[in-house]
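Just one protein chain is left out here, and the rest sit where they should.
We call the chains A and B, going by the order they appear; numbering starts again at 1 in every chain.
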Amino acid sequence: MTKERILEKSFLLIAFSSISILALIAFFIFQQGIPLMWKVGLESFLLGDRWFPSKESFGIFPMIVGSFWVTLGSLIVGVPLGVACAVFLCELTGPAIAMVLRPMIQLLAAIPSVIYGFWGLIVLVPLIRDSLGGPGLSILAGSLVLGIMILPTIISISEDSLRALPRIYKEGALSLGATHWQTIWRVLLPAARSGIVASVILGMGRAIGETMAMIMILGNAAQMPHSILSSARTLTTNIGIEMGYASGDHRQALFATGVVLFFIIMGLNSLALFISRKGRA
Amino acid sequence: MGISRHHTQALAKGVIWVAAFSTLAVMFWILYQVLREGLPLLHLEFFLQAPRQMGRAGGIFSTIIGTISLTIVAIVIATPLGVGTAIFLREYTRESRVSRVIRFGTDCLAGVPSIIFGLFGFVFFVIFLGLGWSILSGGLTVATMILPTIICTAEEAIKAVPYTYREVSFALGGTRWQTIRKMVLPNALPGILTGVLLGVGRSVGETAAVILTAGSSFITPDSLFSPIRTMAVHFYILAREGISMEMAYATGAALILLILAINTVANWLMYRYVHKG
Partner (left out) sequence: MEKQAKIAIQHFHFYYGSFMALKDLSLSIQSNQIFAILGPARGGKTTLLKSMNRLADLIFGTSHTGQIFIDRLEIYDPRVPLPELRRRVGMVFDLPTALPLSIFENVAYGPRFKGLREKTRLEEIVEKSLQAAVLWDEVKDRLHSSALRLSGGQQQRLCIARMLALEPEIIMLDEPCSGLDPISTASIEKSLVSLKEKYTILLVPHNIQQASRVADRVGFFLGGEMIEEGSADQIFTRPQNKKTEDYISGRFG
């Protein structure tokens, strides 16, 4: 009997590991980053557009803008194509083909981001540079590659949502004389809306958090981008590039960037949870 | 009356076909590109030699060792914690405030970007715990990253074990732990292994967090405290610093093949043992 109690308590302890790790992460990141944010001033940190660590100037607004545009771009690329693929897999092909394609799409999700970044670097960047001008290392390149990277997420979750719909939705619409496409567009997609939105938010989270591929193709100019052909930095690449050699205030500023990132992701996560819970109601 | 519904349908379906086809084509083209250039360069010596001249020549032996050792550390730490959490959630408790808090923590952890894990790993393992840039620091950091995945898949696997098996086990005089050990875990094992393999795949491909915690030395490591470069990190450095496109292609191809192998085994496990109904 005692042995059973000991085991139960041990499992309880183990079960708290994930929340403990989360707390540790928050604690240490904040401990390093918040003092600097205080020192520089919250407003000048978040809204300042000059990032010159050597001159103690820490404004991350260009990075926030960079993250915003790249993420938005990736959604513009990834969501329509992803939902289209999901519709394709679910409604427009037979189960045999879908069964072959689905593990392949899962495989693509498992490919490391550095591979995507590499491809972007050697194929996409020269292409943009030669046909559209600019350095090639640009927000456009970043959006395209990031869009491709979040496709597997959007495709698989959207497809699951479509598949989970009760068959009566489709059969009911068709028996009322709707065409297949009308059924998809007017009945199925709206019904699967919450799942699709969840996949978009998940994709957005991955896009915002992506680092390595972005370092490789965004160009990393720490200034306000003025077009999609400009080089830029995101919050993540800012950390990734300079962490290797930063020290003192500079290093703390990078942690502070991490704090901002942390809040953005937590906000997004909560939004996703909220929506998925509402969708279930 | 304008365009008929059947024309709309044909048009819409056509657009979807084109979109889907081109999307999937591009995604596979990316893999094809790297494999086409890199596969021919993969000879045995490539795998057995250490990088020379900053990576311009030689092979990737030390990075293979680095990848394997880091992954082993990550799995050894994350699997007991993950499976233990899943056991607790499904066998020792029901939906309550405690389980909701645990799930919330796990969900949030799953969403944290890898660079944040890198920052955390750096300040906590490398500096605070004094482990330095090492296989240990890198492995521990990656363990925290793959924990949510293992918890999730282990929970699904345990949930899938039919309730009657447990009921019978209890009726025959089994204690809770005896039932878990003899009935639940053995039957949940394939699903759990799948989750572990997913974690392995993630560990192999992870770059941001590893660079900040395991360093980037390409010398073959001699202890858990040595700094190392994993294949993914090596690939990144080669590509970014423009050291050698050839070597980059080759390393990239090796990376893709490794991920392919891991995924195939995981899929096979899922198919054979988990979905056989």
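The rule is simple: a contact is a pair of C-beta atoms (placed from the backbone, for glycine too) under 8 Å apart; a residue touches a chain by one contact, two chains touch by 3 or more.
Quantities reported herein were computed from a predicted structural model and do not represent experimental measurements.
Q: Kindly name the visible chains that come into contact with the excluded chain.
A: B
Q: Based on the whole complex, identify which of B:Thr8, B:Gln33, B:Gln49 or B:Thr175 touches the chain you can't see.
A: Final answer for the missing-chain contact: B:Thr175.
Q: Can you list, in ascending order, the chain B residues touching the missing chain?
A: So the residues of chain B touching the missing chain come out as 94, 164-165, 167-175, 178, 182-183, 187.
We adopt the following convention: only the chains that are shown with their structure count from here on.
Q: Where on chain A does chain B make contact in their complex?
A: It comes out as residues 3-4, 7-8, 10-12, 14-22, 24-25, 28-29, 32, 80-82, 84-85, 87-89, 92, 101, 103-108, 110-119, 121-123, 148, 151-152, 179-182, 184-185, 205, 208-212, 215-216, 236, 239-240, 243-244, 254-255, 258, 261-262, 265-266, 268-269, 273.
Q: Please name which positions on chain B make contact with chain A in the complex.
A: Residues 5-6, 8-9, 12-13, 15-17, 19-20, 23-24, 26-28, 30-31, 33-34, 80-81, 84-85, 87-89, 91-92, 101-102, 104-109, 111-120, 122-124, 128, 144, 147-148, 151, 175-177, 198, 201-202, 204-208, 211-212, 232, 235-236, 239-240, 245, 248, 252, 255-256, 259-260, 262-263, 267 of chain B touch chain A in their complex.
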